[in-house]
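Apart from one protein chain that is not included, each protein chain of the complex appears where it belongs.
Up next is subunit A:
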Amino acid sequence: MTRGTQISAVIHGLLALWVLFGAAFRSDPPEMTVADVTILSEEEFAALTAPQSQPSQPAPPRPEARPEPPPPTPAPEPTPAPQPPTPPEPQPAPQPQPEPPPAEVQDTVPQPPAPEAPPPVQAPDVSARPMPRPAPRVAPEAVAPPPPEATIDTEVQQAADPDAQSPDTAETQQEQTAPQEAATEIVTEAERPASAPTSSLRPKARPPAPQQVVQPAPEQPATPPQPTPQPEAPAPTETAAVPRDDVAAALAEALAGGSSPSADPGPPLTVGEREGLRLAVQECWVVDVGSQAANVTVTLAFNMAPNGTVEGDVRLLDASGGDGAAVETAFQAARRALLRCQQGGYQLPSDKYEQWKRIEMTFNPAQMRLR
């Protein structure tokens, strides 16, 4: 035998031994569940089996959304011999949510309750359209008819309170007045409802809300607020870094002009302030919807005094949609509205007088024409 053969034989022999007695074909033994076993007597087993009829873990939520009626109270069992009073058991800590009532344990995934079929709608799907109420006055906002004893006035006044304290003025009893009845549109005889609607649509049942399963929100690791990345300023180039002289001049001129206190008109009127003026005038703008003037849009120009009254003449700036007579009528109606509703002056902010010193007001009856 050569030396090489000897070495090979030794190696193979070692390999064979390792295969036979080593770990190559040995499987790990199966893990075994080890449980502690206690030998019980029959009495002990019977005593233990009674409470074991209840589930040891909370049942899944019942599919029915409605809570079941409480189980009937069991009839009182005959009282055994008086027992010594048992010591009060410690009350369980209040749970945030009561445990659901016991239910049968199912090994299938509970299905959400099938939505109940909505009750059949017995009323017709179509109901009579509520008809507007005819009224002698048509205004943007409807006003219910006042009680018959009420005094109608163009300006609603509250009754004077005799108990109210006034520092230096004599109390004059003021009659309470009511706003004039108004509807929002013209109702002709042909459009008046003959009677109340005979039926109306029954509201349909709401679909059952999907059952909510409270899932514990996974805890999010508190992340510190990240600073908003600021856009990187562009690298200054030669153009931006060195503004030209004309740009600088224009900028300086604009800044100089804006900083002049005499030309600063102050902040503009707010939307509410503009709306207040608009609403105040439109309440007095009487439109004859059947006339040719109802086709005319006029623009009036006028100046205002600091106390909110119209100052000087009201000029017709522009008109469209009609001939000379219709334009003149539309202008008169608009001017009348402007002058009639100003009374002691329109409610406008005095600190913004420069903003409303000159006004151009357009009266456009397009939305009020007969259709």
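Basically, contacts are C-beta pairs under 8 Å (C-beta built on N, C-alpha and C of every residue); 3 or more make two chains touch, one makes a residue touch a chain; residues count from 1.
Everything below uses one rule, namely that contacts and distances are computed from a predicted model.
Trainee: Which protein name, taken from UniProt, belongs to the chain you can't see among "ABC transporter ATP-binding protein", "Aspartate carbamoyltransferase", "Hydrogenase" or "Tol-Pal system protein TolB"?
Mentor: "Tol-Pal system protein TolB"
Trainee: If I consider the whole complex, including the chain that's not displayed, which of A:266, A:306 or A:345 touches that chain?
Mentor: A:266
Trainee: For the chain left off this view, which of A:178, A:316 or A:368 is in contact with it?
Mentor: Spelled out, the listed residue whose C-beta touches the missing chain is A:368.
Trainee: Determine and list the subunit A residues touching the chain excluded from the picture.
Mentor: Counting only subunit A, the missing chain is touched by 136-140, 154, 180, 182, 186-192, 237, 239-240, 243-244, 247, 250-251, 254-255, 258, 264-269, 274, 277-278, 281-293, 301, 325-326, 328-330, 332, 334-337, 339-340, 354-368, 370-371.
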